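Got a structure here, written out as structure tokens. Questions coming.
Note that this complex is displayed minus one protein chain, with the remaining chains in position.
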Amino acid sequence: MKFQPFFAALLVTSSLFAQEHSHQSSRTLVFPDVPGYKTLKTDLHQHTVFSDGNVWPNIRVMEALRDNLDVISLTEHLEYQPHKVDIPHPDRNRSYEIALKEAKDHDLILVHGSEITRQAPIGHNNAIFIEDANKLLVEDAEESFAEAKEQGAFVFWNHPAWYAQSPKGNPILSNFQKERIKKGELHGIEVINTGDYSEESLALAIENNLTIMGTSDIHGLIDWDYVEKGHDRPITLVFAKERSIESLKEALFAGRTVAVFNSLLVGKEENLVPLLNASLQFERAKYINNTSVLEITLKNVTSSDLIFENQMPYTFYSSSPVFTVPAGGTKTLQIKTLEKKADLKIKLKALGAYTAPKEHPIVTWNIRLEE
Amino acid sequence: MKFQPFFAALLVTSSLFAQEHSHQSSRTLVFPDVPGYKTLKTDLHQHTVFSDGNVWPNIRVMEALRDNLDVISLTEHLEYQPHKVDIPHPDRNRSYEIALKEAKDHDLILVHGSEITRQAPIGHNNAIFIEDANKLLVEDAEESFAEAKEQGAFVFWNHPAWYAQSPKGNPILSNFQKERIKKGELHGIEVINTGDYSEESLALAIENNLTIMGTSDIHGLIDWDYVEKGHDRPITLVFAKERSIESLKEALFAGRTVAVFNSLLVGKEENLVPLLNASLQFERAKYINNTSVLEITLKNVTSSDLIFENQMPYTFYSSSPVFTVPAGGTKTLQIKTLEKKADLKIKLKALGAYTAPKEHPIVTWNIRLEE
Amino acid sequence: MKFQPFFAALLVTSSLFAQEHSHQSSRTLVFPDVPGYKTLKTDLHQHTVFSDGNVWPNIRVMEALRDNLDVISLTEHLEYQPHKVDIPHPDRNRSYEIALKEAKDHDLILVHGSEITRQAPIGHNNAIFIEDANKLLVEDAEESFAEAKEQGAFVFWNHPAWYAQSPKGNPILSNFQKERIKKGELHGIEVINTGDYSEESLALAIENNLTIMGTSDIHGLIDWDYVEKGHDRPITLVFAKERSIESLKEALFAGRTVAVFNSLLVGKEENLVPLLNASLQFERAKYINNTSVLEITLKNVTSSDLIFENQMPYTFYSSSPVFTVPAGGTKTLQIKTLEKKADLKIKLKALGAYTAPKEHPIVTWNIRLEE
Partner (left out) sequence: MKFQPFFAALLVTSSLFAQEHSHQSSRTLVFPDVPGYKTLKTDLHQHTVFSDGNVWPNIRVMEALRDNLDVISLTEHLEYQPHKVDIPHPDRNRSYEIALKEAKDHDLILVHGSEITRQAPIGHNNAIFIEDANKLLVEDAEESFAEAKEQGAFVFWNHPAWYAQSPKGNPILSNFQKERIKKGELHGIEVINTGDYSEESLALAIENNLTIMGTSDIHGLIDWDYVEKGHDRPITLVFAKERSIESLKEALFAGRTVAVFNSLLVGKEENLVPLLNASLQFERAKYINNTSVLEITLKNVTSSDLIFENQMPYTFYSSSPVFTVPAGGTKTLQIKTLEKKADLKIKLKALGAYTAPKEHPIVTWNIRLEE
């Protein structure tokens, strides 16, 4: 009996009846490239029915395409397999293989990954760019990390501030992590996971020169756990030389990332400032008739609302010094430059962005004004 | 190693960060009870990873709760198992058992079901209220139906007009179906599946006294395939003596149903007219000062927009004779009754409802007007 | 002392601060031309502070531009001047003159008009295309109508069903109107005023060959009285040879109109059917693979939702036979044509349109299907 053709047709049918009235909320994630690098939008921590998630891997691919991501990784718990009765397959690479089949028809990069999971202080860790997940499934965590290194993996510590493992929400670097870092077996740290931003994890990233990561850690549906609640999923922007797995890997090891959750952007200054620089465009600058009031429009080319505070020696005519340029939208400022100028240095503090705990980057743009 | 407590905690964490700004679109399905019966909202045709669907069974339970359904059934294809490599479990009752665990903490009735799937002319058929799905998995379709009957199942023919099996979209009752009906092995027929409404299937339902069914036949996500496209999922309203599996079964065998898809309502006159009668409430009737113009507000207590055409001997003051009472909303009519009356018979044709192909029910309400 | 330049500048300033985040609800009225005629969107019954309205005439011009109208007339009550203490100007042409100054910079036609106002049975009447409103202000209504005719005016009876003058909402043609019609002094009749549609007025229009009119009769703000309540203002579509006052006048005398209020369209068959014909466009027709199910997209190029009922000998695959094509949107039908056809006659009843009381037009389109 050959069913396949019939069922394939059914799926086509299902989508025919409603090509009009699309109500899909616009959730496309957009960020500009920066000088010298492609900006890749990644979510490198996700689960499916192959560990403790609730969907088949193809759904994760479709969610990523809807969110306009460039890269995802399905990082199933190697050790925690609550659906084992029904999904007893011993090969820990299945989730990756199934997703790969779905992704290959689309412009989405799939990175092979796995989660190495222990109680505190070892905690949860993702190894990505692996070759064979099965080999990581060993009782001794140190051996597991060693094997990940052997496979060339980039490894990051998941949600160190998670209160289930750290009741004060106060992550502390244990000897285990210290040793892993020393041995080159731990390279990154989540400062944003699921919506939880930890200033302490950011401090650890800076002190230990770990790559700053943000991930969704999705188990259910992105729509239910993020979109419906008015959130975008947390992601890591990676500044890569090219849009390829190899470049992505190089960039992650080099620490060229910014973690993003809605309007919160967290990254090292050398990564965050160029991103913010590229995120605003300036349009339609001109002096209002017979005045020294310069009108200029700021366009936000990202999908995050950006909030700024004026740091110029000039005041505004028609805006609070604290203002938001909405995602994909514009804000027109009228700047009292006191005399008509040929050049202007725009200088703004980015209040939604952090280069270190409590530290906002200050960004400048040199604008040439038309006569 | 005991992981469970930690992971349970993680799920709790995940939902903490965003208790504000709920953006969930209101998709609650609501229909009133009718005299003598509870109106149960059911979706009795659904798939999960246990056949060719894309989600774990618990997602179907959560979707149903969001839609305010009373009853669902997971009707996996017995014969079509595209995920068999990963989910080789031989027990065809697993999907039901897993969903039952999720449903038992909620006020949702889960009916045990399965899909018996063949090429045309046998086609696809759902058997629900079964005891053991495994026993239905036999090569000979006639034997499968006989076994379903043996288990006391209610069986309905799925999407008879489906063009993959009926290229003219023109369902024909084959000898197979005729014999099943004669033997009491086929009791219902989908007139709405996935959004496809078939007048021919409705004609078959009436000619053969089959129970009228509407189902989502969902494989992916209700949100993506229906809600985002501006649709509610198709459902079957069942008029049951009580809110119980036994009453539901009695009502389905007795043919007390209305199939609903958005503002389309299809049912036998004896079921559809009482539903429409209960769907409108009349409020704030009063004559405008010194006139014989009666102002009266119609409240639609359902989640479907209801569209009517005036059938009274009186005209309206401020509305087209064709008008919509929006789902959950009101419409105020001003009726020129020519003299002040103590009673009024409101008489409307329901243009979105069908009791037979091209046949709209006419509904009347006797309103007592205050002095 | 010269203030003007400063105040002009102030108005400019006021509009500077908020060029972003425009929240203006899309209320543009759009209707297609019909074969041989331009379709002019008109609202020929409006009031300002120069009678019993609440705004300066320039606001009426701005409202019309926002609604995308082609033509308006300010029809102040000649006899009812509640603001006379403050606006004692004896010249009844002032409202027109002031509006003309505002309109002349825009692509809006302003028709000079006035309202001749008496108690029933004479009632309220608008004379438009007049030369001097002052000459219409005489005690004897018959003289006023005679003068309007002398000036070449097109005159229409306002809201004949208005219950303040007709407590049963039941307009009756008095000897006064009969004589006016006979003398060629009354040419049109409002069947829609403020949102009140009168089937009886439509019957009078047909019996007496009067031009069918729809008007807003606005006194306050279009935004508050219509837009906020989810309505478009009632208008009269006039099918004119050119977009000019002269052509408009010719068309009104010739009776080439359709009155529109939201999705209600009322007109003589010879005007309404061509309008509906031009209102739908057919796109992307093609047969679904290996079937005789034709998929075709209907595009509604008007700003009114259009509701139809199938009148073809073929049924639909995925829609109720009663369906809406939303304003400016599309609806895709799947039509079971039983065999693959090269031509198809689409035949639909327009349920929101009336050519006479309780009479819907049936519209046909001949579609050539691609091989």
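As written, the chain order gives the labels A, B and C, with residue 1 at the start of each chain.
We adopt the following convention: contacts are C-beta pairs under 8 Å (C-beta built on N, C-alpha and C of every residue); 3 or more make two chains touch, one makes a residue touch a chain.
Bear in mind that the values here come from a model prediction, so they are computed numbers and not experimental data.
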Of A:I288, A:V301 or A:I367, the residue touching the omitted chain is A:I288
Filtering C:W56, C:F282 or C:W365 for touch with the omitted chain leaves C:W56
I'm checking contacts with the chain that's been left out. Which of A:D91, A:D132, A:E200 or A:E250 qualifies?
A:E200
Name every residue on chain A in touch with the hidden partner chain.
161, 163, 167-170, 195-200, 263-264, 288, 290-293, 307, 309, 315-322, 334, 336, 338, 351-352, 354, 357-358
Residue ranges of chain C at the interface with the undisplayed chain
1, 3, 6-7, 9-11, 13-15, 17-18, 21-25, 49-50, 52-56, 58-59, 62, 77, 79-80, 82-83, 85-89, 94, 98, 117-119, 162-165, 194-196, 217, 219-221, 223-231
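By our rule, only the chains that are shown with their structure count from here on.
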Return the chain label for which the distance between chain Cα mean and whole-protein Cα mean is smallest.
B
Give the chain pair that accounts for the most C-beta pairs in contact.
A-B
How big is the gap, in whole Å, between where the Cα atoms of chain A centre and where those of chain C centre?
53
By the touch rule stated above, which residues of chain C touch at least two different other chains?
288, 318-319, 334
